[in-house]
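All remarks here apply to the structure that follows.
Yeah, one chain of the complex is gone here, protein chain that is, but the others are all in their spots.
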Amino acid sequence: MALPLHATTGERIWHYTFLLICVLIFGFLIIPILIIFPLSFNAQPYFTFTPEMLALDPAGYTTKWYGEFFSSSTWQRAVRNSITIAIFSTLISTFLGTLAALGLSRKEFPYKTAIMGLLISPMVVPLIISAAGMFFFYSRLGLQGTHIGVILAHAALASPFVVITVTATLVGFDHSLTMAAASLGSSPTRTFFRITVPLITPGVISGALFAFITSFDEVVVVLFVGSVNQRTIPWAMFSGIREQISPTILAVATILIIFSIILLTMIEMLRRRNERMRGLSAA
Amino acid sequence: MAKKMSQSNTSSEPLKTADGVSLKVSLNRALRRRKITALLLVTPLFLFILLTFLGPIFDMLLRSVDNKIIVQVLPKTVSQLAVWDASTGELPDEAVFKAFVEDAKIAAENKTISRVGKRLNYEKSGMSSLFRKTGRKLKKFDPDKLEISYTDLVLGYDKKWAKHETWWLIQRESGKYTSSYYYAAVDAQIGVDGVQRKPDDQRIYMKLLKRTMWLSSLITLLTIVLGYPIAYLLATLKTRTSNLLMILVLLPFWTSLLVRTSAWIALLQREGVVNDFLVTLGFIGDDGRLAMIHNQVGTVVAMTHILLPFMILPLFSVMKTISPTYVRAARSMGATSFTAFRRVYFPNTVAGIGAGGILVFILAIGYYITPALVGGTSGTLLSNFIAYHISTSLNWGLAAALGTILLMVVLVLYILYDKIVGIDNMKLG
Partner (left out) sequence: MKKVFTQTALAAAIAVGSAGFTTASAETELVIVSWGGAYTASQQGAYHDPYMAANPDIKIINDDSAAEGAAKLRAMAEAGNTTWDLLDAEAPSAIALCDEGLVDEINHDKDLAMAPDGTMASVDFGDSIISPCFIPQIAYSFAFGYRNDAFDTPPTAMSDVFDLEKFPGKRALEKRPDTNMEWALIADGVAPGDVYDVLDTEEGVKRAFAKLDTIKDQVVWWTKGAQPMQLLADGEVVFGTSYNGRLFEAIEVNKQPINMLWDAQILNLDGWVVPTNAPHKAEIMEYLKFATDTQRLADQSKFISYGPLRASSAALVGKHGELGIDMAPHMPTDPVNMKTAFAYDFEWWADHKDDLAERFEAWLISG
């Protein structure tokens, strides 16, 4: 991207204009997220910067919105629900999704595109349609308004992410490795656990993280399939925004952003590890 | 088995395995076994998705044509009406009225009559109140004290019963299945003289579908315009720097949708950060604050922000594969940098634009949360109406029909996506 030495003036101008445009777009991407941090410490119950805040006057800042979040039983219940639902739906979708990805990645698999298309469809079908369908169907089964109903729904929504990430790990998977292990007298089970598992683990974990965040972030389906006992953080935020916009929502948002940063770091580490491992297997 | 195979492969023996089975048979058997294992691995998830996801979707499709309520609640009326010839333009005979009074009296006591009214009200405004009113009166009615004909009794309850159209409507909707929700979903209605469009001030859904398509296209276009330079920058920078800058794309991608929507509320509202900023700089007066939320601007800005990473990531992965030598070659042959870009680089990225574009468009036309929070009335999309019919108006058949139409649009795009990118090549992050 560096400018060649022989660049003309026009090219120079264009180059810097281009960089400026990029900076602006990056700003568009990231400023809305960064802006939440200071606003969540606003001493006034508004969504904007007060003069005191701009003057960096300590009186303009407060941590009381965080206090409200941690002391409110509604929010704490929402946190518990979000984590419970996300963990169980992650376990289900990761287990089923990984198995399916192992099957799908075999060359012999028949009707691969069609089956894959169906398995990935929960990711593509608009959430409102999934939510509507599940609302009617789960109601009939008596699953509407239960933890199990929401967990199953989220597991269904999350499994495509696991299938995709694990399949992606297996694309670079060197099948000669399992062959080699087999030819050296390793049993299929042993081959699976000694060769396949270590190779796909990064993919499985990053798939699981995707599944976790899918469930953790999901609001449309839980609004329909859940009832007050399944009220999750996004649900509480949704009704909070619709009803009373209090900076507590921004405090929650800040905590969630920090949470995303942690997850993002984990995924990045896994991705690099995966690349390293694949580099090894190719060598 | 595999062990034996590899042995027989390495030896130059004729086509027999160690146990004397022909290699072809043995290979076929092995292949079949591997096929079955592969299928067995996929089966659990397949069944799971079938039960928890495809089942519900199918159930919803059924609901869009389901019409049991009328024949269930008014069975005698329905069978009597079956022999009535509506084309004569005359009211049905006494037998129909008698059957109706009997059905409706039971229904009024079971409290199911208002459900029939509600159902028919979707076809003709005014039916709901007609059935409610009639139900209340029939509850008190004692058949032993009837001195007039059933026809006169019912006609006396409300003048709408004297309308040919009312009975025609019940007859028309007496089947177990109906197509009328789909007609309603395209702003049409079945009149006595065939299908007509609804009067202009009562058309909703085609307008909404058009608006949803238009806003989604606009958002897709915006993500292309904003995403392309970023993807280009990231793809051409040194890996170290681009990895660092990639965080700026991935962080929004990983941040909760509701967090980002609340951020836009804080930024765009009248007393929000952007307006405050503009007022402080003197661009606008304090009373000239811009309305950027609760309208289409809010929906477009917030959704563009939310969907932008979905455009940048596929574009980036395509651009990453374009060797810089192509452009260099073009330059060395005398092309200006613009020509080199336009003739050499850009054509190579079209597939990426297609992939990202379809992905963003698919996601955009199904959006519900963001338009509901920042869209106001002019910025709401078809999804919001599906939600409205499920939770407020309770017209579930129409919600299902609208959902099915939306699903069909998505399916077409999904197939298109498969043709361009291939579903198995879908990548994340």
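Letters A and B name the chains as they come in the text, with residue numbers starting at 1 for each one.
Following the convention adopted for this analysis, a residue touches a chain if its C-beta (ideal position, glycine included) is under 8 Å from a C-beta of that chain, and two chains touch if they have at least 3 such contacts.
These numbers were taken from a predicted model, which means no experiment stands behind them.
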item: Residue of A:81, A:159 or A:186 touching the missing chain in the full complex; value: A:81
item: Contacting the left-out chain in the complete assembly, out of A:40, A:98, A:121 or A:144; value: A:144
item: Residue of B:90, B:152 or B:271 in touch with the missing chain, whole complex considered; value: B:271
item: Contacts of chain B with the absent chain, listed as residue ranges; value: 110-112, 114-115, 118, 121, 125-126, 128-129, 132-133, 135, 200-204, 207-208, 269-271, 291, 294, 376-377, 385, 388, 390-394
item: Sites on chain A contacted by the missing partner chain, in the whole complex; value: 46-47, 80-81, 83-84, 87-88, 91, 135-136, 139-142, 144-145, 147, 227-229, 239, 242-245
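Assume only the chains that are shown with their structure count from here on.
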item: Centre-to-centre distance between chain B and chain A (centres being mean Cα positions), rounded to whole Å; value: 22
item: Residue numbers on chain B that touch chain A, as the complex places them; value: 2-3, 6, 31, 34-35, 37-42, 44-46, 48-49, 52-60, 63, 226, 229-230, 233, 236-238, 245, 247-252, 254-267, 269, 271-273, 276, 305, 308-309, 337, 362, 365-369, 372-373, 383, 386-387, 390-391, 396, 399-400, 403, 406-407, 410, 414, 418, 422-424, 426-429
item: In the complex, chain A residues that touch chain B; value: 1, 11, 14, 18-19, 21-22, 25-26, 28-30, 32-33, 35-36, 39, 46-49, 92, 96-97, 99-100, 102-104, 106, 108-110, 112-113, 115-122, 124-130, 132-138, 140, 152-153, 155-157, 159, 161, 163-165, 167-168, 179, 182-183, 185, 188, 206, 210, 213, 216-217, 219-220, 224, 234, 237-238, 241-242, 245, 249-250, 253, 256-257, 260-261, 263-264, 267-268, 271
